[in-house]
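The following block contains the structure, expressed as structure tokens.
The complex is shown incomplete by one protein chain, all other protein chains being positioned as in the whole.
Chain IDs A, B, C, D, E, F and G follow the sequence of writing; residue 1 opens each chain.
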Amino acid sequence: MKTIFTKTSGLTERPFHYCPGCTHGIIHRLIGELLEEMNLIEKAIGVAPVGCAGFCENYFSCDMIGAAHGRAVAVATGAKRARPDRFVFTYQGDGDGASIGLAETVSAAARGEKISSIFVNNAIYGMTGGQMAPTSLVGQRTSTSPYGRDAVTMGFPLDLPKILTQVEGAVYVASVSVESPQAIKETKKALRKAFQIQLDGLGYSFVSILSTCPTNWGVDPVEALDWLTTKMKPYFALGELKTPALEGGSNS
Amino acid sequence: MKTIFTKTSGLTERPFHYCPGCTHGIIHRLIGELLEEMNLIEKAIGVAPVGCAGFCENYFSCDMIGAAHGRAVAVATGAKRARPDRFVFTYQGDGDGASIGLAETVSAAARGEKISSIFVNNAIYGMTGGQMAPTSLVGQRTSTSPYGRDAVTMGFPLDLPKILTQVEGAVYVASVSVESPQAIKETKKALRKAFQIQLDGLGYSFVSILSTCPTNWGVDPVEALDWLTTKMKPYFALGELKTPALEGGSNS
Amino acid sequence: MTSGITKYLFAGFGGQGVLFIGKVMAQAAMLAKRQVTWIPAYGPEMRGGTANCSVIISNKRIGSPTVGKPDIALVMNEASYQKFIASVVPGGTLYVNSSIVPDLPGRDDIQVVRVPVNDIAHEIGEAKVANIVMLGVIQALTPTLEDEILIKALVELAGKKPELADLNSRAFKAGIEYARKHV
Amino acid sequence: MTSGITKYLFAGFGGQGVLFIGKVMAQAAMLAKRQVTWIPAYGPEMRGGTANCSVIISNKRIGSPTVGKPDIALVMNEASYQKFIASVVPGGTLYVNSSIVPDLPGRDDIQVVRVPVNDIAHEIGEAKVANIVMLGVIQALTPTLEDEILIKALVELAGKKPELADLNSRAFKAGIEYARKHV
Amino acid sequence: MKNVVKINVERCKSCGLCVHTCPKKILKIGDKPNSKGFYAVEMTDQSLCIGCAFCGLICPDLALEIYREEKGE
Amino acid sequence: MKNVVKINVERCKSCGLCVHTCPKKILKIGDKPNSKGFYAVEMTDQSLCIGCAFCGLICPDLALEIYREEKGE
Amino acid sequence: MAMLMKGNEAIAEAAIQAGCRLFYGYPITPSTEIPEYMSKKMKSSGGTYLQAESEVAAINMVYGAGAVGERVMTGTSSPGFSLMQEGLSYLFAAEIPCVIVDVMRSGPGLGGLGPTQADYFQLTKGGGHGDYHGIVLAPASVQEMVDLTKEAFDIADYYRNLVIVAVDGILGQMMEPVEFPPYQGRKLSPKTWAASGAEGRPKNNVISYYLTPDLGESENLRWGQKISLMKESEQRFSEYLMDDAEFAFVAFGTSARITETAVDMLREEGIKVGLFRPVTLWPFPEKGLSARLPQIKGLMSVELSSGQMVEDVKLIVNGQAPVGLCKRQGGMTPEPEEVVDAFKKQLLGRGQG
Partner (left out) sequence: MAMLMKGNEAIAEAAIQAGCRLFYGYPITPSTEIPEYMSKKMKSSGGTYLQAESEVAAINMVYGAGAVGERVMTGTSSPGFSLMQEGLSYLFAAEIPCVIVDVMRSGPGLGGLGPTQADYFQLTKGGGHGDYHGIVLAPASVQEMVDLTKEAFDIADYYRNLVIVAVDGILGQMMEPVEFPPYQGRKLSPKTWAASGAEGRPKNNVISYYLTPDLGESENLRWGQKISLMKESEQRFSEYLMDDAEFAFVAFGTSARITETAVDMLREEGIKVGLFRPVTLWPFPEKGLSARLPQIKGLMSVELSSGQMVEDVKLIVNGQAPVGLCKRQGGMTPEPEEVVDAFKKQLLGRGQG
């Protein structure tokens, strides 16, 4: 019997705690597969955020550190500078990376830290029960924007990858998604590139991944894929926004 | 006798404590003049940083609040939301606004806070005696980059105005300078526009001003003007980077 | 149930509505001018994790609002059964959702009442009201307050949704009836 | 100067080199195998603000490293004169940079030595060494350590710059000479 | 040659993403709850499966494995 | 018509920016220290002043004011 | 009319009724209902809810709104409260009135979501730098959360000082019937010091630094006088069966509620115990406790921590009676029976012997 698709050794056996249909699980699997395929399981140090993925150290087969909310990039910086021979990545939500941890993310990018950040943008604070995130869309109802996000008083969604294109030390910036098998394959490609860039010592690599939160969006998992496609994708700049070959970014 | 040039009532009588030739004083004067000319002295609330300008509440004729290091924008947000009828501005150094206060600056911009930030970039930490700033140039020797800023380990200068062009709620972003009477006049224009944008309720306005620090650069004041012109100006994107008319910015 | 004080524990998966029936109890107690406290506890997971709440109804001022040893406990899933069966006060009652919880070793010193509330709810046509059915069962067998006041609380908590109020009332009555017939 | 302990205070504008001559003293004391402490104090301004340092040289272990009442004080500018004249211990000595500090009301119970060190330094050809000139004056009139050891310290602190060491030594000697001649 | 989708019933959370994504529409939500109360997904007609692995790619909970039985196996 | 540059000696910090900036090169650092020890700037030839105010614009310490004496004043 | 309300929501509603028109916060379990309630209700009350990018930003927004003279609040839980420590020290030094809610969750670190009182030191001794204190109010019921939150704003304005409302996660999440009597604020002087725009008056500066040590000392002494005044005037406590008590429990918040039941149980056994409940954690109600000491043979602090308040109790008792400790940690709460047992083991033997 030929195996077409099976679980990677980059992940432990532990079932995920995520809600049904939450695409955090898909993203985990891609990372796990790359850890295995790129032979990084024994070399990687992952940094977990606070957020729904705050327990992800249980799932990745490599060594893991649990950071304080928003500080994963600082923790990863500390770890990578201590062990430059290791592969160090962060896994963070949009609140973690783009709100409380914004200074850490942008500053590490500016310093060109040789780490890779995976930024899971679900346009909401999942873990704490659905509050507005910096990435929540205009008009989006959340538990702290009960009348919908109003651009005049609450501002506009923060497009962190777009910002990072303007930061010299960020050498690879991609914005991808997971609503379909095709999108998932693209995402894996972007992650592989990001990881390779770290291994090549080129600088900071950052992959933003649009993800769903059926629970707090108040829709079923399949509808959530649709919401992601029709609402989120049009707002956030998508693609490889900056690559080492293509300095300056494709969005300019 | 006709007055061609005299001290504005937007500043108090108190002499500045700045080092000889430090251009913080020029920037102060421009702000003071605009407070007077735009009739804002009784309406303005200024927020002072921690940094060499940390005592600037003594100089501006309007009400002033002294913030913690890096938090001027958050303080200004708190004040403006409390008194939307007031004119609220921050005056900050590059360490204050682009290092410890980076999240505050970018987040306020994203929210489109109706405040104006004046960002004085002298490529160094002046007050604490000349440590490396996020804006220090590659190769620049400072007391914490004694062998010169090395891009590989310490990263690249952070160009905050450039970053802010990518943030939707930042409606006016200018990057100007003060090394000559012409540059000073341009700077005043930019400041006036920034202030007017706040008065018109359009969103966040941000003026970055390249400034000198003869003391910590270790050069005399006149040489400092030259250093600014020949070293700093080529690195940082200059001009009106984003205006309400010209959404998206002139740098793209 | 000593000295006019009754302590409840309602436990299950998140999503099974155990917090809600605790709220109904608490609201009803307040309407009845009794003293009352309601405390929730969640697991760290957003959905599918465990959730429970403790309710105390009392004639006099309530000191401790925590319920370590409930007089009346309800378990809507197996994990909660395992976790809480030992805590029920001797002489107390444990209600078990037998639609989901298998027949497990019990205790001799408490009453264990097994009710297939999911199935009953299914019959009413709305699987979601299994919790309210159970509330009816509890009310039928170990009442602390009047039926009417519980129904009033149910209606109040339905807010401006009359269909919901109606559905809930029907489920509640179904629970009462089932208990009177079968237990 | 009780029990082999001497307390110094050197005060002036930032930039006048008062911290440096304190360091020279401290370095010399260490070379002489005496106990020593050196403490700086700055104003909040970067330049032109006030700066001072306290040095204690002692034969036995030094308790308090702070100098509230100096035996020997030096004031290089008027503000420091105003601030510190009252603190000098009765019987102590106050050195005043008379190139800058005007003739102000003094004290009867201390010795006040006025020296135009800026002018003397100007004569040597380097205005910046006024501080070292004053160090020479102090050494001439109220020595705690040997001349040679102070010169050694001056040379050591000049690091790898022989011209600087030379200049400093000359200024130091000019101070000594001036004091012997004029005071 | 036959493609086999192995469903790990205990890992399935009944989210329906595979059902939605399968191009052959041969998966459906089942009617037996697993030990966690989730109605695991079921295969309706294995023979129609083209082994595209879309279901496995989209499944967030690693509940699916896909194999190909070579002829004669 | 004559342009007058008023120098506030006590505010001047002797930085030399005005000296550097004046198009007519008529300002110079003086040789008398003010009470803070700074050698304030001095005007060498007022009559050459064109009243451009560049000196005032560049002075970081508000030490300069510029006036124009109208004819007959 | 009474209504059933969660503690967190009751705090939020009380704040609005007390004239709080600005809320800046960052969500964190188990305090999130406060920002959620505010986001729903502030607008229609003519106020502003703003979600800050972090707790650091939130406390500094509070600083800004307080500095211009408006009534302002933030709410958070332990890790977020830790991030506010620099801000609290600044708020004190700049003498900016404001109200901060800490709904404590178990630590240290990320810890868990269970209730705790282990922020006691941080709350009362000053988790930030320098000599300063916030007044710390510790309600023990949802009703008291309403009453004290309203008062908090008055006290803050009266002293120009930060006031902290501290509850554990149970109180924040608990529902109890609660009433909202009409708010009658204290008479307070106008905020002439505020940096609200210098219209028609000389300019104001609101700052937190001093230029010289002399000034630093005189400022610190002035603040010290305010601290003494607050210590003198703001001690609050509540007693349960203390009149004839020979033994006193000392407990606040949820542990006080649990202890109340333990007192009842011991009283049923004929043992004369009572409960002394600090309502202000700072200033600690030392006058009230001292007044009881003559009649007391032993005391026991009941805490959801490793034992922090017990230090303050000991400082007051000063060796005059044995002081015991009954504690649970990490999100656990003791059963009243445990409190009874601990009492019997640690004190009853000794106190009678």
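Definition applied: a residue touches a chain if its C-beta (ideal position, glycine included) is under 8 Å from a C-beta of that chain, and two chains touch if they have at least 3 such contacts.
Bear in mind that the values here come from a model prediction, so they are computed numbers and not experimental data.
Check B:Leu34, B:Ala79 or B:Ile100 against the missing chain and you find that the one touching it is B:Ile100.
Between the chain not shown and the residues B:Gly129, B:Pro181 or B:Gly239, the one that touches is B:Gly129.
The missing chain, though absent from the display, is touched by one residue of A:Thr8, A:Thr23 or A:Thr77; that residue is A:Thr77.
Here the missing chain is touched by one residue of A:Ser61, A:Ser116 or A:Ser145, and it is A:Ser61. Mapped onto chain A, the footprint of the missing chain covers residues 41-45, 47-48, 54-55, 57-58, 61-68, 71, 74-83, 86, 103-104, 107, 111.
One chain of the complex is left out; on chain B, the residues touching it are 50, 54, 66, 68-70, 99-100, 102, 125, 127-129, 131-132, 134, 143-147, 153-154.
The omitted chain makes contact with chain G at the following residues, 56, 78-79, 81-83, 85-86, 89-90, 92-94, 104, 106-112, 114, 116, 118-119, 121-122, 125-132, 207-221, 223-224, 227, 305-306, 308, 311, 314-315, 318-320, 328-332.
In this text, only the chains that are shown with their structure count from here on.
Steps from chain B to chain E, minimised over paths through touching chains, total 2. Looking at A-G and A-E side by side, the one with more C-beta contacts is A-E. Seen from the Cα centre of chain G, the chain whose own Cα centre is farthest off is F.
Distance between chain centres (mean CA atoms), chain E to chain G: 55 Å. Taking each chain's centre as the mean of its C-alpha atoms, chain A lies 41 Å from chain C.
A separation of 54 Å divides the Cα centre of chain D from that of chain G. For chain A, residues touching at least two other chains, in rising order: 18-20, 99-100, 102, 127, 129, 134, 154. Shown for chain C are the residues in touch with two or more other chains, namely 44, 48.
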